[in-house]
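Dropping the structure in here first, questions after.
All protein chains but one are shown in place.
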Amino acid sequence: MSIEFDAAIRLGGFTYDARFEARNEIVVLFGHSGAGKSVTLQAIAGLVRPERGRITVDGRPMFDSAAGIHVAPQARNVGYVVQELALFPHMTVAENVAFGIPKAIDRSSRTAELLDLLRIGDLANRKPSTLSGGQRQRVALARALARDANVLLLDEPFSALDDALRVTLRRELLRLRAELGLTIVFVTHDLREAHLLADRLAVFDDGRILQFAAREEVFRRPVSRRVAELTGTSNIFAATVIENRDGTAVLDVAGARFAASAPIAAMPGSGIDVAIRGERVNLRRPGEVANAFRAMLTEEFAFGSSHTLHFKPVDTGPEVEVEIASRPYEVLGVAAGQEWLIELPASDLHVMRRE
Amino acid sequence: MRTDRTALVTLLVLSAAFAAFFVLPFAGLAKRAIEDGKTWELARSGTAQAALWLSVWTSTVTLGPDDRFGTPVAYLLSRARFPGKAIVDAAIDLPIVLPPTVAGVALLTAFGRRGLVGEPIEAWTGQTFAFTTMAVIMAQVLVAAPFYVRAARSGFDSVDRRAEAVAYTLGASKTRTFFRIVLPQVRPAIMAGTVLCWARAMGELGATLIFAGNLEGTTQTMPLAIISAFEGSSLGLAGAIALSVMLLGVALGVLVVFRLVSNQETWQA
Partner (left out) sequence: MGRATVFFALLVGAALSACCGNGSDGAPGTIDGEITVFAASSLSEAFKEVGAAFEKANPGTEVTFSFAASSALAVQINEGAPADVFASADTAQMKNVVDQGNAEGSAVFTTNTPVVVVPKDGKAVATFADIAKPGIKLVLAGKDVPIGRYAREVLAKASGTGGVSPDFSDRVLANLKSEEANVRAVLAKIQLGEADAGVVYRTDIVAAAGDVRVIEIPAPYNVLAEYSIAVVPGSPNNATAAAFTAFVRSADGQAILEKYGFAAP
């Protein structure tokens, strides 16, 4: 079960060029709307014909510009769930699901099987217009699986649902993947959804993939300031390299010195960008701590399960945003106007080449 | 509170005035038809029966070409993008806005004995269109087609294109997708367009009078029989009223039955 994707597409004034792969996993295509995520799925499904490139599913070429191959969407056997689902409104749930089942297979038993798999057997004779959002979602998934596709393409499938339902359905999707061994390409612009579902993550921006890597790699080690921004890294600073030895660099950030893990070869004296996610920053009581600076709490926002705190340096060092879970927030007794030591752990302080 | 009442009263008064304007002419017609003892007899006269039958069957035949050719046109207009589409769009609506007499004259210039294609056709086959029932149908097809195409087109416009894309990925050919996914969703619009088209064909007068002529049994449809009666044919004014009431009854019957049927369908859906 694999997809290898490499394609260039021209759409009006928009040029698209991207490559990634998926092997028995969930690959999340993440980015703003219009970044090229949906067109990627359309190219895999055969609904859009790229100008150049090669797309294979399970090793079988679906598109190959050099060899002149463009397999019709009907012959690709990929399950495709479009945004807002596009259920067939004039058909019952069972008819929707049965539509894609090949003639050779006993349609009624296969339909029943799929409805059971998605736990919607009791909705078989209902029309889509009478279903709730979550029920429709399950119908769309069952329909996409009708041809026994090993590859599932999902375009923002949960965007119209409320939070609680999304949680349930994401769990459902993970169950399906485990039960059926699916390879899933999942499009979303929701950071939390991307984080929850992705084995690997492709960050799209303006028709390009900026970074394609394992989820934690992308979140913790973004390749550029742009990726860091897109993946919600709140602290991105300009810094100067003072020295760089054995993968550890000493940096000057707003007048303060910090050690940082440096996967790139940055010459002393050169300018780089450095990022650290808000939840990786440590709050310490005043004392002797390495890689830390003194700062005052200026603003705080409560989000229920977590708090976002804004700190201003007392003398040197950058302005920092800190995310802290509610429990430690209470235990520490954080309150406005207090002075704290802000620790930026060297292993989490990530150095990026400046663009 | 007071303003609300004033608004409501105004709304009711205006609606009532408007409704009266629509109802009164038909009430007048009905009153005359009832008072005039000969209505039933006139409605059963040979002229009236021949005209009604001719109108009903030619209008029904009109649906054939309008549906068969109108549906692909509507589909193309909904889906295809091509230069000059706006002009084609507008041109199709022309028969709606132009007086039907213009359509009649236009038909003559194309299919008349001295028309663009009428002349060569007569030279090759000896066949002419004027004064034939064929001409009646041609006139009706031309003036009624836009009503069908418009309705069908808006039906196609309302179908979710992504549903078609999904059908392709589920292995359905373009043909199967069209007949199983697109057409069923467009069916109510097509039905409505068909009824509108039929009703317009039933009411067609100007183009028929000019292009087809006016002869009982061949080209004299209900509207022609009515205008002839009004202009002094032997049926007279009483005949014009009797025929009008007949036409009104048939048209109303068809429209009501259609409403009932389509409401039931919506309810089932």
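Letters A and B mark the chains as written, and numbering starts fresh at 1 in each.
Convention: a contact is a pair of C-beta atoms (placed from the backbone, for glycine too) under 8 Å apart; a residue touches a chain by one contact, two chains touch by 3 or more.
Just so it is clear, the model here is predicted, and its values are computed rather than measured.
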{"item": "Chains still shown that are in contact with the chain withheld from the display", "value": "B"}
{"item": "Touching residue (missing chain; options B:Ser154, B:Asn214 or B:Ser262)", "value": "B:Asn214"}
{"item": "Residue among B:Thr125, B:Thr175 or B:Ser234 touching the omitted chain", "value": "B:Ser234"}
{"item": "Residue among B:Thr3, B:Thr125 or B:Thr175 touching the omitted chain", "value": "B:Thr3"}
{"item": "Hidden partner interface residues of chain B, rising order", "value": "3, 6-7, 9-10, 13-14, 17, 108, 112-114, 128, 130-131, 209, 212-216, 218-220, 227-228, 230-234, 236-237"}
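As a working rule, only the chains that are shown with their structure count from here on.
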{"item": "Touching residues (chain side chain B, partner chain A) in the complex", "value": "160, 162-163, 165-173, 180-181, 184-185, 269"}
{"item": "Residues of chain A defined as touching chain B within the complex", "value": "42, 45-47, 72-80, 82-84, 86-90, 99-100, 102, 127, 129, 143, 146-147"}
